[in-house]
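Have a look at this one.
Apart from one protein chain that is not included, each protein chain of the complex appears where it belongs.
Order of writing sets the labels: A, B and C. Residues in every chain begin at 1.
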Amino acid sequence: MIHVFQPDKYYLSIGSHSPALEINSGDTVTTTTVDAGGFDKNGVSVSERGNPQTGPIYVKGASPGDVLAVRFNKIWPNRDHGFCRPKIAANVLEPGHEAGVDDLDTFNFILDFESATAKIENPSNALKNLSVPIRPMIGCFGVAPDRGQTISTATSGPYGGNMDYRGFKTGVTAYLPVFVEGALFHIGDGHAWQSDGEILGTGIEISMDVSFTLTVIPKVEILWPRGQDQNFIFTAGNMRPLDQALQHCNSEMLRWLTEDYEMLLPDANILMGTYVEYDVGNVFDPAYTMICKIPKSVLPVAKQGSLLSQSL
Amino acid sequence: MIHVFQPDKYYLSIGSHSPALEINSGDTVTTTTVDAGGFDKNGVSVSERGNPQTGPIYVKGASPGDVLAVRFNKIWPNRDHGFCRPKIAANVLEPGHEAGVDDLDTFNFILDFESATAKIENPSNALKNLSVPIRPMIGCFGVAPDRGQTISTATSGPYGGNMDYRGFKTGVTAYLPVFVEGALFHIGDGHAWQSDGEILGTGIEISMDVSFTLTVIPKVEILWPRGQDQNFIFTAGNMRPLDQALQHCNSEMLRWLTEDYEMLLPDANILMGTYVEYDVGNVFDPAYTMICKIPKSVLPVAKQGSLLSQSL
Amino acid sequence: MIHVFQPDKYYLSIGSHSPALEINSGDTVTTTTVDAGGFDKNGVSVSERGNPQTGPIYVKGASPGDVLAVRFNKIWPNRDHGFCRPKIAANVLEPGHEAGVDDLDTFNFILDFESATAKIENPSNALKNLSVPIRPMIGCFGVAPDRGQTISTATSGPYGGNMDYRGFKTGVTAYLPVFVEGALFHIGDGHAWQSDGEILGTGIEISMDVSFTLTVIPKVEILWPRGQDQNFIFTAGNMRPLDQALQHCNSEMLRWLTEDYEMLLPDANILMGTYVEYDVGNVFDPAYTMICKIPKSVLPVAKQGSLLSQSL
Partner (left out) sequence: MIHVFQPDKYYLSIGSHSPALEINSGDTVTTTTVDAGGFDKNGVSVSERGNPQTGPIYVKGASPGDVLAVRFNKIWPNRDHGFCRPKIAANVLEPGHEAGVDDLDTFNFILDFESATAKIENPSNALKNLSVPIRPMIGCFGVAPDRGQTISTATSGPYGGNMDYRGFKTGVTAYLPVFVEGALFHIGDGHAWQSDGEILGTGIEISMDVSFTLTVIPKVEILWPRGQDQNFIFTAGNMRPLDQALQHCNSEMLRWLTEDYEMLLPDANILMGTYVEYDVGNVFDPAYTMICKIPKSVLPVAKQGSLLSQSL
């Protein structure tokens, strides 16, 4: 079933807020998200700034100990301009290295849907020929955390949140651990484009039309967000420092290989050590995000009931 | 001029050792490297283990404050088998996460040059169909460090060293700061294949035939290794934690953009924030390596005398 | 005014829960806390485990942008035994270093109030003469965080929380930034004794009789918890890694010196660089705690309206 949902309230935190919509496992939701500053497709301010979230969506049957699969069917800008911060974050430069940019205003990118590119508005001379492909992604999504927590959309954790990873895009399925009845799915903070690391603290921040399918996978334990695209399975570690984020995504991948794929640990060590690839999610937010990927082409068959034995 | 050089001595450190060969700037050296364990192309042990280095090579005219450009013309295995450690390093897994592999012996990959692939020797059932492309790279190379230091080939720093980055391969030019007269170039530790991070502590360790051209670029100050391949310019930060390695490669890239490309800082911030990509070099050695990349396609023209104004 | 408050509900998170008590600024509260496992002074389980908090207490007049001063008048065990985890946390040992202790049961310390010491119950031979002084402290206290967040008592942040610093004890005043109307003060997780770092993950966990005075200091901006005891002023940075916790407590101290003490930055640099002392709070929790201290004896006079111009 497809639910067309028009949000009228947004949250700056992910937690056990009152459900805005209730659906069955396997249902699809078509809705919209506002940009990180709270502006909608008409450029109207409809929320305070800070990655406002659409939702939460209650998925019947989801219980603690289950996994919520989130299939992103569509993530696409619903307006033709997005904003960007102009300054590289001090925390990713050498201590004392002056980026040389005062706290300038944000600047805009203008999207041209015909050519599928975005260009800087009023560029300086040096930047006047630059453009990027429109490559939409969703910066922040997640489920209500454990222990009754309600956590700012500035950060991320085992429940998802503001991971700002350019790999969360149309065609990808994300997997999140369920901590509360109904899972309570939130989504927001779309980017028309983002490079690795989100080192400006933004991508091209924009409002989106989104469509996603939420499916409960019962009784599978995962500790950190996972995902798959056409070519890879991947795990996300969300923590500072980057070294610890790396530890979490690696350990989560090793658990995945040994549990869902029933590999022996020595084999899983060799497979992962031989084929692993890393993407840097964000290195701007309070928790950094590191992504660990394994090509699907080298995986054994997943066991019955596992994440990837589902036809998503 | 091409020097065909047959090493008869190897070093387990990078420093101001007696030159093994003296060349002019712009000369090419064709030589061999032994594997990380000190075994040559015939499988004969010719050095102690620990990334033995061929060299050092004295380049006439190189002085402190210059840059040494290293063009890798050829890096190719000179035998058909390489070894690999079977265990993911504890430092990249969650504290207390048992990788479940005791200190097993290393295992071998057998290279098939016709198909350009490598396969595990005596694989377990689960791994019996696995193969990787032969994609040779050089794990460790560098010049004598500053302050008269002599530093173990286990680690890396501003002078290069054991960066274990799969991007140092045929066709790539690396740039290193010169700290002593003659630069004193060292090279060793070839891998027939390596995934991101070198999380096993090895790639497929193998002896190599190598050919490289060493050119002095006078009076250009760089603080960390840089490089270019066909599509990208890149910088390397070598340090623990990964967060600090990231800071160094980012700051080095910002310096590159503002100095060689004469970009204004606000423009350099936007260019880099929009287009940056990261590769994880190694997360195994005493210093980790993070790589910051910018596509050449978005760069302005480099000024005269800069690294990339050279025809290499 | 003194409020004698008997809690009948405990929270495993710090947030905007319904106030359990409402008081005026300057009032004193005499109440109890249960131990980290939820056991009260009679050894009866009255809450789930996980640093259950007494409160929250609404302080009339406290508004965002104010500071809440918490004067600990008394923190003293209200029973004669506490428990302890027996294993050093894997995250503070070298990766792969086996602490050699399986997940043993907790063990008890028995308190002797006459000698003011605590001894291990059923010690092994090697430990049979060990005792520690009873030196009670409070592991976790804080105010409701910003952005409507509700955060687990496992961790800490700018709002306080599970800092597990042995310096929060009788006679000390802590200062917390107020984020919501009424501040909403929580307190729990008493330790009869704790060494630096809380590397076992516990001190001697025990229930407490506590008395504290809550005073609103209007219109003073602080970014991280601060405090004073008889000899020192101090600041707390709560974050991973320890390096970042250190950055926060240092910057907070520099802000304190330049704002409340109206020192010029060059003078504040020298004063702090000459006299600073550090304590390691905890290195076990999701956020580590580092403490930056300056002796009161070297401080100038604080300006009117500042934290220390108050007679507490």
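Keep this in mind: a contact is a pair of C-beta atoms (placed from the backbone, for glycine too) under 8 Å apart; a residue touches a chain by one contact, two chains touch by 3 or more.
Remember, predicted model here, so these are calculated numbers, not experimental data.
Chemist: Looking at C:Leu93, C:Ile110 or C:Ala302, which residue reaches the missing chain?
Modeler: In the complete complex, the chain left out is touched by residue C:Leu93.
Chemist: Considering the complete complex, identify which of A:Gly43, A:Pro95 or A:Pro218 is in touch with the unshown chain.
Modeler: Answer from the full complex: A:Pro95 touches the omitted chain.
Chemist: For review purposes, identify every residue of chain B that touches the missing chain, sorted by number.
Modeler: 12-13, 15, 50, 146-152, 154, 239-241, 243-244
Chemist: Counting contacts across the full complex, list the positions on chain C that touch the omitted chain.
Modeler: Touch set of chain C with respect to the missing chain: 84-88, 91-95, 97, 99-101, 104, 107, 120, 124, 126-127, 130, 132, 193, 195-197, 199-200, 240-243, 246-248, 250-251, 254, 263-267, 269-280, 283, 288, 298, 300.
Chemist: Tell me which stretches of chain A touch the chain missing from the display.
Modeler: Residues 89-91, 93, 95-96, 241, 243 of chain A touch the chain that is not shown.
In this section, only the chains that are shown with their structure count from here on.
Chemist: Could you work out the angle of the rotation that brings the CA atoms of chain A onto the matching CA atoms of chain B, rounded to the nearest 5 degrees?
Modeler: 180
Chemist: Can you compute the centre-to-centre distance for chain A and chain C, using the mean CA position of each chain? Integer Å is fine.
Modeler: Averaging C-alpha atoms per chain gives centres 34 Å apart.
Chemist: Take the average of all CA coordinates in chain A, do the same for chain B, and state the distance between these two points in whole angstrom.
Modeler: Computed value for the inter-centroid distance: 33 Å.
Chemist: What are the residues of chain C that contact at least two other chains?
Modeler: Within chain C, the residues that touch at least two other chains are 241, 243.
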